[in-house]
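Here it is: the structure, laid out below.
The complex is shown incomplete by one protein chain, all other protein chains being positioned as in the whole.
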Amino acid sequence: MNARIPILKLNEVLIVSIQWELDDQTAIQFQEDLLNKMHKTAALGVVIDLTPIDFIDSFIAKVLGDVINMTGLMGAKVVITGIQPAVAITLIELGIRLSNVMTALDLENGLDKLYKELEA
Amino acid sequence: MDLRSSVEIITEWDIVAARQLGRNEAKKAGFGTVDQARITTAISELARNIYLYAGKGKIEIERVTDNGKFGIKIIASDEGPGIPDLRKVMEDGFSTSGGLGAGMPGVKRLMDEFKVVSETGAGTTITTTKWLH
Partner (left out) sequence: MNKIMVEGINKNMDEIIERWIRRMKEEKGERFFHFMPDHLVEKTSREFAELMTSNITDSSAANTERINDFTEKVVRFGWAIKFVNKAIDNFSDVVFEFLEEQEIINEGNLRSFNTIFRNWINPLRESIIDAYSTEWERTVSLQKIALQELSASLIPVFDKISVMPLVGTIDTERAKLIMENLLEGVVSQRAEVVLLDITGVPVVDTMVAHHIIQAAEAVRLVGAKCMLVGIRPEIAQTIVALGINLHEFTTKSTLQRGMQAALGMTNRAIVEVEAN
């Protein structure tokens, strides 16, 4: 049941689409996989799409926040895309702001934003 | 119809089971997507607290009515060490597990009613309710 989240490489950017509800193990595994892949590919940016995710609790939010910080340390930019309205509201009510990350409505917008940021 | 269902929390996977049950119950009770997310998230937080601090316990989900209002009540109970300083746990930013510390006050904000009964050495019971508006 412990399936890994696929991480795709497109030029200098990594693309991750999280398709199903994250359990703790998968989330931690993902964190490790992403950092390894970043290291191996020397990617400059990551887009993480959360469109199918219908809830995020404080644990998963922490893992995501850590991933964002770690990626930043490795010199790459992260854009999170497709956070659903219900998820955004519960995150805010939980007191989680993810204030250090770029966001975009969907994968397409997210890639645009990331490329612009990398050009600058 | 069974108005009450429960999940034993023993392994990490039971957290997933508990929130799936919660999501289904919330959907069946007629909650909208935002409230479904609130209820699911609250259950996840409560179940994780049981798993992390008590090791073992259970999450019960119950349909409730009061004065023509309908809602869902979640009862999270364990026989763990209890919470020594309740006030501190309810402060934003307090956490003993290295999480975000959003847990308890966060759950309170997500739900409409929230009550903790805790006895050191005997366990903790958290009862929280969300009403259909």
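Every chain is named by a letter (A and B) in the order it is written, and numbering of its residues begins at 1.
Please note the rule applied: contacts are C-beta pairs under 8 Å (C-beta built on N, C-alpha and C of every residue); 3 or more make two chains touch, one makes a residue touch a chain.
Worth saying up front: this structure is predicted, and the values here are computed from it rather than measured.
Only one residue from A:Leu14, A:Ala27, A:Val67 or A:Ile83 touches the chain missing from this view: A:Ile83. Shown as candidates are A:Ile5, A:Ile18, A:Met38 or A:Ala104; the residue that touches the absent chain is A:Ala104. The chain not shown here touches subunit A at positions 80-85, 87-89, 91-93, 97-98, 103-106, 109-110.
Everything that follows uses one rule, which is that only the chains that are shown with their structure count from here on.
Per-chain CA centroids place subunit A at a distance of 27 Å from subunit B. Partner subunit A is touched in their complex by these residues of subunit B: 12-13, 15-16, 19-20, 23, 33-34, 36-38, 40-41, 44-45, 48, 92-93, 99-103, 105-106, 109-110. Those residues of subunit A lying in contact with subunit B across their complex are 21, 23-25, 54-59, 61-62, 65, 84-87, 89-90, 93-96.
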